[in-house]
Every structure is written in structure tokens, then in C-alpha cells.
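With one protein chain held back, the other chains of the complex are shown just where they sit.
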Amino acid sequence: MSSTMAEPASAPAHAAHTPSRKPYFLTCGFLLVMTLITYVVARFDLGPLNDIVALSIAVFKATAVVLFFMHVRHSSNLTKLTVVSGFLWLAFMIFITLSDYWTRGWLDTFASGR
Amino acid sequence: MLSGSVSASADTGGHGHARLQHHFDDLDQQREASTFGMWVFLCTEILFFGGLFTTYVVYRQRFHGVFAQASRDLNVVWGGTNTAVLICSSLTMALAIWSAQINRRKLIVTFLLITMAFGLTFLGIKTIEYKEKFDHHLVPGPHFHYVCPPGEPCHPEQAEVFFSLYFAMTGLHALHMIVGVGLLSYLLFPSWQGRYTSDWHNPLECIGLYWHFVDIVWIFLFPLLYLIGAH
Amino acid sequence: MRSLPFFPEEATGAAREVDLMFGAWLGISLFFTLLIAVLIVVFMLRFRRRHPDEVGKSEEMGPWLEIIWSAVPLFIMLAMFFWGARLFFVQHQAPPDAVEYWATAKQWMWKFEHPNGTREINHLHLPIGQTVKLTMTSEDVIHSFGVPAFRLKQDVNPGAYTRVWFRPNRVGTYHLFCDQYCGAEHSRMVGSIVVMSAEDYAAWLAGGPVGNQSPVAVGAQLFQSLACYTCHEMGPGWMARGPSLQGVYGHQVPLQGGGSVVADEAYLRESILLPAAKVVKGWQPIMPTYQGQVSEEQLIDLIAYLKSLGSAPAMGTGAVNPPGTSSPPNGGGPAGSMPATPSTPSVPSGVGPTSK
Partner (left out) sequence: MNITDDTSAELALQRPSYLHDGYGWKSWLLTKDHKRIAILYLISITAFFALGGIFAMLIRLELLTPEGDLVQAATYNRLFTMHGVIMVFLFLVPSIPATLGNFLVPLMIGAKDLAFPRINLLSWYIYVLAGGFTLWALIHGGVDTGWTFYTPFSTHYSNGYVVSTALGVFIAGFSSILTGLNFVVTIHRMRAPGMTWFRLPLFIWSHYATSLIMILGTPVIAVTLMMVAVERTLNLGLFDPRLGGDPILFQHLFWFYSHPAVYIMVLPGMGVISELIAAFTRKRVFGYTVVAFSSIGIAVLGFLVWGHHLFVTGESVYAATVFSLLSMLVAVPSAIKVFNWTATLYEGSVSYDTPMLYALGFIGLFTIGGLTGVMIATLGIDLHLHDTYFIIAHFHYVMVGGTIMAYMGGLHYWWPKMTGKLYPVFASRLSALLIFVGFNLTFFPQFILGYLGMPRRYWEYPPEFQVWNVLSTAGASVLGVGYVLPLCYFLYSLFYGKQAGANPWGAKGLEWATTSPPPTYNFDYPVVVDEEAYEYAPDARAVARQEANIA
């Protein structure tokens, strides 16, 4: 087969070693606990921290799903690159759009005329 | 080629394997291609939902308070339950693939059925939630009627934007769930027939990736829609 | 008009600068286009295939050629970028002497209002040499205010105010185009900017077509007729139910529940249409909405009146405020679209919304 940009360890998790159920149960438990935590934290008013905490927990949970349920932990660099670029482009879209909204008021465009 | 592979590529990887399509050299190439293809597809899905998430983020910044206020009209208990249901369904999906890896075809079918049951539970709960919104006139459009909580700033318009986003995002997600359940049911028969073995269970794996992705979307939707007004 | 026009007339100083910049680009482009064209022709002839089996000579050359032809365009573009950006910033900051005019766009006409209240449709008469600041909004879809002679263009958005400024320096009549596609009669949403001598302008205003009440006066009347004064009493010592509006424009206003906002046009507009959106600290959200009761033009008059009630000390030209102070928490801003809900646009007959 052709040589690829990625290193050759592209075998999915199942093929690389004897399949084990344990990581799946651990991941599931982790996710459930995190769900509980995010709910509890949201009950308290932490100001802007609420959003940050909720989103951080969501990112942790998503990472866990990607790494363990979706086997990216054992996947090729190419797969990892694909995942990362998907989220990177999402970040491009969100943050560059927001940069417009954030900076619209900066130049008080017609201030002097007041 | 694949290093450390204990799969059957050595004995069935040539042109003899029944699952091998003609234009591939061997089964490993075919497997890698389809898994990679699935990932690339999920990449497009990230950006597909991304358009809605961007819209959400912009309006969330703009209507910060009202979004939190309107979010209280969503049922956190149902939302939380659904989160748990989806997480469990992801577990059973992963276990279905694990069953294929250890060549237990009945176990595959069992786990697929459980996963589908979870998926349908999710959709059922979603239906109940939608029904509630409908009864409370919280569906955007001419019949939208938002009752502001007493003593708080009141912006039915901005609340309508929140509910528009709520329905657009959860609706698109639910659509993906329906497709997912459909795909799982498509897997049932071949699984029962024992087509998916430790050698080759690629459809199972690809659809599993899709299922987990839909789970991830919900992991973000839950706090963004249900929890922002919980305090 | 000349029969074969190449350049539109220049009627502002900025137009001259845009032409200069464009001229520079034209020179650069011509140079590179000719360079490529000449090289292609020369190489084509010089290295034409002489016999059917001939192959080209492949020699790998050092990277210096490629470095040169990436670096040279890069530097040219950076220079032009800074020039263009500088002009762009100038075009976005009105000089202090600017006189405020108002425009409301709708399918398919332009409605202008002079500082003294004279209104006109599709034409805007202006005195030469006066700096004009035009604040614009749309009643329906996005339009765009474009005057080629001023080398200027600004979209006019529904639910938001956008602004342009210019200082005409040549007497004449210039095209006004709607540049953003806005529906069936888009190409008829045209008008003219008539630049007149100061005397002619004064004479024109004197014989003005519409009752000459300034926006401030109209706004004051509206303030009375809508009974705003019952709550927002201007004088001291009154048992007011709402905050005084004396000198509120341009000031930081503390908000209920923390934070503050600069009371600019967007905020005033929002507070009229959606009073509960950002309640001033210390007051109850009891004000009723005026959504649907005041038109875009009446809003403009009301805001003009509020602005006339004393204002904050002028901020320095181009003052860049830290984000925390000047941009409201919603991320909106004076130049951007507003967080407010505008009144339901009045829809001209025959082109009603077809959302069903």
C-alpha cells in the first residue's frame, strides 16, 4: 500500500490489543459524574464563571468521548489531525465572527461630532 | 502496512475476502479508507452544527440576560435525563463494537438494540419537551407568547430568538438522532447473520463514530441551552 | 456628460485621495500585467518547440527567484494596505464640525431630513464646504447609500444606525445609488445629491418644500404628545418615576443589575422601543414599550431632541475606548447594529412580507 503522511500505527484500538471493556465503563462513569457536576455548578451564581465552567466541562466530556469511545487515543496521526482541524475551523468561524462583534464599539466612530 | 495488527489481514487480506471491494488492494486499505472517510464526514458535521453554534454564541453575547431567563423555561430534569440517556447509549454502542471484536454476534445485536432503545427514549423525551413548549406557546411564530417572570426585564422578542435557536439546534440534533437510529437498524440484520467479526466490522465502527458524534453535540447543547439560567 | 466617461467626477477631498490610490494601483497592475504578458510572448517565441521530440530543459534553480517574487508583491501590498486602511479610518471618523443630517431608507426611496427639519425624498441638497454627517437607518431590508462622486458607500441596515460623513467641495448634481440589492425596484432607488453654494442652499431652504420644523422641535413635541414628560420630568424636584434625561446623551449610564452603558443613539432607541432591556440603576422597569407607536423618522426626531438636552463633553477624535467601558455588554456598538428591536417596518403595499 502507499506510504502516507501519517505514521503507520493506524490500526483501530481493537486490532492493536486485546479488546477490553473497562475503558468504556470508566468513560461512561466519568461522563455521568461530569454531567452531575455541571448541573450542580450551574445551580450557583458564579457570574461569568458559570459559562466558563459549563463549557470547560463540556469540552472535557467531548474529549473523553473522542479519545475513548471513538478510539482516537489509538488512531493514526491523520485521524487526530482530522479531528483537530474540524474543531480548529469551528474556532476560526466563531472567533473571527465574534472579533467583529467585540470590536464594533471600539472606534467610537462619530464621537467627535457630538 | 499496518504494524502490530493481529487482525486477519494476513490470511484474508488478499483479494480473497468476501468483503473486499474490487478497487482496494486489501482489507486494511479498505478499512482505513472508510474509517478515515467517516472522520472527514464528521469534520463536515462539526462545521454543519458550527453555523448554529456561531449564531448561538453571537446572540448569547448580545441577549445575555434574556437567554438565561428564557432558558429557565426549559426542563432541566428532562434535559439532564436525556444527557444521561445519550451517554449510556454511547457506552452500549462502544460495547456493540467490542462484541464484534470478540466475535459474539448475539451480543452485537443485543447492544445495538439497547442503543436503539436509548436513542428512542431520547427522542421520546424530546417529543414530550416539544409538546410542553407547544402547549406553553413557546414555539416561535405568530402564536409565540412569552410570559416574562415578574419583576425582571422583559423581552419577548429576544426570548423568541432563544427559542428559535433552541428549536433549530435541538431539531437538527434530533434529526441526526433519527438518522442514527435508522442506521443502527440497518446494522441489525447483518449483525444477526454474523457478518461482523473481529476481521471486519467496519460499518459498525463507522456508524458508531457517527453515534458518538451526535452524543458530543448534545454534550454541548445541554449546558448551552438548559443550564445557563439554572442559578 | 462626456460620451465616453472613464472617471466619475470628484466632489470631495476623499474622492481625490481614492483616485490617487486607485491610480497607484493601476500603475502597479499595469506594470505586472505587462511584465507577465511580455515574458509570456517572449518565451513563447524564443523557446517554441523546434522539433516534435524536443523536451524542455529542467534545471532546479535556487530559491532566490521565488523569494523575490513573493517578497516584492508582499511589500507593495503592505504599503497599499496601510494607505487604504488610513483612509478607511479617516472615512469612519467625522470631523468635529460635522452637521448632522438623517436618512431613512425604504423600498424604494430615500427620505432625508435636514438639521432644520426640512424633509426631502430621493434628493439631498447640501451647501458646499459643509461637513455632513449622515445617520441612516432602514425601514425594511438592507439598502446601501452610495455616491460615486464622493467615492463613498455605506450599507443602511434595518434595526441599526450606520453613518457616513463627507464634505462636498464642488457644486453640482451627483448620482445617489442604492448599492445593495433591495428588491424589484432596486435600480430605481436612485436620487441625487445636489451640492449648492451656501447662498443657494439658504435660499433653497427658505423656499423649502415641507414645514420647516427642526428634528429637535418635532422631537420636543413628540416628547409632549407621547407624554414622556410625565415620568421623565426635566426639572428638579419633581417626583419622577423615571430617570431625568437631561444631558443623558453620551454619558455612561449605570444599569440595574450591574454594568453600565453609554447612552448613544442605539441605547436611546432601544430604551424607547424596548424599555426593559437595560434599566437604569435605581428605577423600576415600569415604562411601557413604544414599539409600533413611533415610526423610524419619529424616533430620529426624539433622539435628536434628547441629544439637544445637553450632552457629555466631546470625546477626543478617534478616542479608542477600552472595550469594557464603551461597548455595551451585549457587544453592540455605535457603528454596529443595535441590540434593540426596531419597530415593525411599515411595508409598502404590494410587496408585503411573504413569510407564509
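For clarity, chains are labelled A, B and C in written order, and residue numbers in each chain start from 1.
Just so we're on the same page, a contact is a pair of C-beta atoms (placed from the backbone, for glycine too) under 8 Å apart; a residue touches a chain by one contact, two chains touch by 3 or more.
As the structure is a prediction and not an experimental result, all values here were calculated from the model.
Asker: Going by the touch rule at the top, give the shown chains the omitted chain contacts.
Answerer: A, B, C
Asker: Among B:Gly37, B:Gly124 or B:Gly182, which residue is in touch with the absent chain?
Answerer: B:Gly37
Asker: Pick out the residues on chain B that sit against the missing chain.
Answerer: Residues in contact with the chain left out: 15-16, 18-24, 29, 32-34, 36-37, 40-41, 43-52, 54-55, 58-59, 62-63, 140-142, 155, 157-158, 160-161, 164-165, 167-168, 172, 203.
Asker: Touching the missing chain, which residues of chain A?
Answerer: Touch with the absent chain occurs at residues 1-6, 78, 85-86, 89, 92-93, 96-97, 99-104, 106-107, 109.
Asker: What is the set of chain C residues that contact the non-displayed chain in the whole complex?
Answerer: Touch set of chain C with respect to the missing chain: 1-8, 17-18, 21-22, 25, 28-29, 32-33, 36-37, 39-40, 43-44, 47-50, 52-61, 63, 65-66, 69-70, 73-74, 77-78, 80-81, 83-89, 91-92, 107, 140-142, 144, 146, 148-149, 151-155, 157-160, 162, 175, 177-188, 190, 274, 333, 335-337, 339-342, 344-345, 351, 353-355.
The working rule: only the chains that are shown with their structure count from here on.
Asker: Taking each chain's centre as the mean position of its Cα atoms, how many Å separate chain A from chain B?
Answerer: Centre-to-centre distance between chain A and chain B: 15 Å.
Asker: Using CA atom averages as chain centres, what separation in Å is found between chain B and chain C?
Answerer: Here chain B and chain C have centroids separated by 44 Å.
Asker: Where the centres are mean C-alpha positions, what is the separation of chain A from chain C, in Å?
Answerer: Centre separation, chain A to chain C: 39 Å.
Asker: Counting only residues that touch at least two other chains, what does the list for chain C look like?
Answerer: 331-332, in rising order.
Asker: Where does chain A touch two or more other chains at once, residue-wise?
Answerer: 98, 101, in rising order.
Asker: Where on chain C does chain A make contact in their complex?
Answerer: My answer: residues 89, 92-96, 98, 100, 133, 163, 165, 249-250, 307, 311-312, 314-321, 323, 326-328, 331-336.
Asker: So in the complex, which bits of chain A are touching chain C?
Answerer: Of all residues in chain A, those touching chain C are 98, 101-114.
Asker: Over in the complex, which chain C residues touch chain B? Could you list them?
Answerer: Against chain B, the touching part of chain C is residues 256-257, 274, 276-279, 285, 329-332, 339, 341.
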